[in-house]
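A single protein chain has been omitted from the complex, and every remaining protein chain is retained in its original position.
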Amino acid sequence: MALKEELGRLANDGSVRCVVIAAEGRAFCAGHDLKQMRANPDKAYYQELFTRCARVMQAIVELPVPVIARVQGIATAAGCQLVASCDLAVAARSARFAVSGINAGLFCSTPAVALSRNVARKRAMEMLLTGEFIDADTAHDWGLVNRVADDDALDAAVDELTASICAKSAVAVRTGKAMFQRQLQMPLEEAYAFAGEVMACNMMAEDAGEGIDAFIEKRAPHWRHR
Amino acid sequence: MALKEELGRLANDGSVRCVVIAAEGRAFCAGHDLKQMRANPDKAYYQELFTRCARVMQAIVELPVPVIARVQGIATAAGCQLVASCDLAVAARSARFAVSGINAGLFCSTPAVALSRNVARKRAMEMLLTGEFIDADTAHDWGLVNRVADDDALDAAVDELTASICAKSAVAVRTGKAMFQRQLQMPLEEAYAFAGEVMACNMMAEDAGEGIDAFIEKRAPHWRHR
Partner (left out) sequence: MALKEELGRLANDGSVRCVVIAAEGRAFCAGHDLKQMRANPDKAYYQELFTRCARVMQAIVELPVPVIARVQGIATAAGCQLVASCDLAVAARSARFAVSGINAGLFCSTPAVALSRNVARKRAMEMLLTGEFIDADTAHDWGLVNRVADDDALDAAVDELTASICAKSAVAVRTGKAMFQRQLQMPLEEAYAFAGEVMACNMMAEDAGEGIDAFIEKRAPHWRHR
């Protein structure tokens, strides 16, 4: 899958600061190609397909830099999962979200994993069981997307967010992305032990020294990104 | 307990598609009978009582089909827990929710388990410590209920939701209900492995083939519910 390979390449590129997943055309992503799925009616094929798809989603979570979904049109099934799997998401006001596999007799089980870790469980369950769309404002209200912009201002809104992240120290951003995702799965005490260790390491980076000096001296920091 | 037995019966009835828990009278459920509790001042009795009640709540979570709470009037203590334990909930606009045991010197500990898995923790804590009611719109805003309807439109709102679920393939709905609840408790990687396996199985069901064919052919699917 092209996205998986691209993510692999990006993971090894130390100069990357932030990744935006965007789509050409009218839709963000409508999920799997159902014709292709139906043409291979074999369980081993499906297992391999869903495993591969889940690996892409986990590759986003594990990518060393933040990933932002830029959502226009519809994001359905694995497309909605993709939005949920990103660290941040910006949606056009006309964008809509659904986990609509249930309409085709196929409950969106893998999308449910990502969705239920983004929004309250009854909301996720309603989307999964009814297959109905929610609009961008509802997705924002529920925490599935961070920001909603008028359609013609979508790029500007994404740019504002990426500019904010790129203005930060790369070492601090990479440190944070990795620690945030890992600590989510830990009990409180373990999470604090891990976070304290990560933060002490972060303090030893050149940029933390520079950033704190700049703060104290009331000037802009000059990042060396290490 | 009548509800527990009924749930046991429903769990074994393959023709059931969806369950609505509704109450006659003015209140949805006001929790335990305090007079009865007080008449048996014995710890073993209470342990047995709360264990039995917790089993009912878990039976809802484990039921093979979705359970919808239809809430009118008040849902307090174990009644609020019942709403939180259902997969979905529809409330009348005049409905109110509280975990009010604290007013009687009895912190709603078992309701807290379900409530804190539905709403943000500070909100759950406020309800549990103050015993105060929240109204239906607040419950909706917090994710405790899915939909709020005018009192005289409550049945219509519940019917709309059940009709949506009953229009789906039973095998897909049952697959989804079970997988959703289980994956919630897993770390991300394990959840994806489980969900991928479940989804591959779902693809082998007759209904998934029919549903995808219908989607491709732009016609309504004819479910065989298997």
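Note that the chains take the letters A and B in the order they are written out, and that residue 1 is the start of every chain.
Assume contacts are C-beta pairs under 8 Å (C-beta built on N, C-alpha and C of every residue); 3 or more make two chains touch, one makes a residue touch a chain.
Keep in mind the model is a prediction, meaning the values are calculated, not measured.
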| item | value |
| --- | --- |
| Identified contact with the non-displayed chain, of B:Leu10, B:Ala54 or B:Ala167 | B:Ala54 |
| Residues belonging to subunit B that touch the chain removed from view | 34-35, 37-38, 41, 43, 46-47, 49-51, 53-54, 57-58, 61, 101-110, 112-113, 116-117, 119-126, 128-132, 142, 185 |
| Residue numbers in subunit A that touch the chain omitted from display | 66, 87-89, 117-119, 142-146, 161, 164-165, 168-169, 171-173, 175-177, 179-180, 183-184, 187-189, 191-193, 195-205, 207-216, 221, 223 |
